[in-house]
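The other protein chains are all here in position, but one chain of the complex has been omitted.
Naming follows writing order (A and B), and every chain is counted from residue 1.
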Amino acid sequence: MVVEALRCNSMASRASKEQGSTGCQVLIDARRESDPVDERAIIARCLAGERRAYSVLVERYKVLVHDLVSRMLGDTSDAEDIAQDAFVKAYLSLRDFRGESRFSTWVCRIALNRCKDVLRKRRRAPWTRLRHEEGPDVAEVPDDQETVVDSLERCEREARLQRALARLPVKYREAVVLRHIEGMDFHEIGRVLAIAAGAAKVRAFRGREMLRRILERDGALR
Amino acid sequence: MTRFEELLEGKVAGELSPDENQEFSALLVVAENRRAFATHQQTVALLAGVERYVPSSSFTEEVLARLPDRRSRPLRNVWDLLWATRVMRWNVATALALSLVLVVTALTWKALSGRTPVGSERHSIVTLFRFSLDAPGAQQVSLAGDFNGWRTDEILLADVTGRGHFAVTLSLKPGRYAYMFVVDGATWMTDPRAEAYRDDGFGNKNALVNVEVPTVADGDT
Partner (left out) sequence: MATRRCVGIAALVVMAFGVPFVSQASAQEPVKPGELSRTLEAANLSPEGKALLRAKGIEVVRAGVAEGEVAGLIQRGVARGIQPAELVSLLDVVARAKRQDLPVGPVLDKVKEGLAKRVPAVRIAGVASRLSGELATSRDLVRRAERDGIRVEAAGERQRATEAVADALGKGVPPEEMEKLSRQVARSGARATMSRLEVGTQVTADLVSMGLSPREASETVGAALVRGLSRRDIEGLRERLGQAMKRGESAEAGATQLREDIRSERPEKADKLEKMEKPEKMEKPEKPPKVERPGR
């Protein structure tokens, strides 16, 4: 545990300092700035054979997808591969994308389905240990003001939270992650999960309740 | 969801109307509701405070490298040929005859797939499973179990590194199998890494491996 606590993610918090948070806030949400018309134009160029045009969409949503996959699987060792799989699959299916929703909704849905395949395979493989038990790796944050103790505490908190998330049933985990970490509203969550916004609300609520109980038992919440 | 839970969710999201805010405040007189609200707020704050996991700087390039090239013209022609709309002439007699073929084939297939002779129930799907045992000093380690009729000289594990770590990968058909290792042809050992065991009735502990039928649509039954 101590070894993992020393390694925390380096890049995410740089942009967030201005927000005056505890130092662990999310990046500026690229999704909110994307224009559906712009996305349709990019997709049209991809379908015309301009492969490099796809890099715009990948750059725009890679953090979202990678973070979502890491949270769902509980570790980052496979997250990059699986996030890449999701983008590749989305590219191969571009012809079927009708452009009525955001591209982020589409690629998140693909990524979540892929995560479920992996989780199912992990469960099916008899008696193998679950890697998410140990929590994901996070790299050291180069922060002049944050002390080593603060850094350790933050990493410990994150690891505990991730372990608790990993204990939620998949349907609650995805709702909680999409809502409270990826910052999606319930309508968008509903589109990603192919459920009504009301059902998404219920799942997020129940997921948070379960999370709260797990964290209380672990002493992370009073 | 109860009314309080609905309002709580709305409050946490910052989406309550003034009337709903008032209603929510009124419900907060109940101590339990206040506690629930406080802990939900705490949980939300905890979640909002996490860092996002950022991929490597080469992520985008790697994705682009995995994308296929634009389909070449000859393949495009084949594709179009396959999917081009066609007009087909037919009559009722031919259609009925074809339907009869399909129905009879389906019924026969169903009837035959239900018949499995004793001692030879088999599926055609396999899963790879790796068995390993640390046995420094052992000359030979074999595997015996339900999947091979408990033959002790059939499945030998290999010590590839020479340091006593013996392993073998088997393809197993779906089912539940009991097994043990046999060291140097004589000593029966239980797999210490198995997470389920069963008494064999002879005073030993068998390890268990459960190989599920891999299905695509693995929804509930």
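In this text, a contact is a pair of C-beta atoms (placed from the backbone, for glycine too) under 8 Å apart; a residue touches a chain by one contact, two chains touch by 3 or more.
Computed from a predicted model, the values in this text were never measured in an experiment.
Annotation: of B:Q42, B:S132, B:T190 or B:N210, B:N210 touches the absent chain (contact as defined above).
Of the residues in chain B, those that touch the hidden partner chain are 93-94, 97-98, 100-101, 104-105, 108-109, 112-121, 144, 146, 149-152, 176, 178, 188, 195-202, 204, 208, 210, 216-221. Although one chain is not shown, part of chain A still touches it, namely residues 32, 36, 85, 89-90, 92-93, 95-98, 100-102, 105-106, 109-110, 113-114, 116-117, 120, 123, 130, 133, 167, 169, 171-172, 187-188, 191, 193-195, 199, 202, 206, 209-210, 213, 217.
Everything that follows uses one rule, which is that only the chains that are shown with their structure count from here on.
Our note on geometry: chain A versus chain B, Cα centroid distance of 21 Å, whole angstroms.
Per the touch definition, chain A reaches chain B in the complex via residues 8-9, 11-13, 21-22, 24-27, 49, 51-52, 54-55, 58-59, 62-63, 66-67, 70-71, 76, 79-80, 83-84, 87-88, 91-92, 120, 124-127, 136, 138, 141, 157-158, 161, 176, 180-181, 185-186, 201-202, 204-205, 208-209, 211-212, 215-216, 220-221.
The part of chain B that touches chain A in the complex is made up of residues 1, 5-6, 8-9, 13, 39-40, 42-44, 46-56, 59-60, 62-64, 66-70, 127, 129, 193-196, 208-212, 214, 218.
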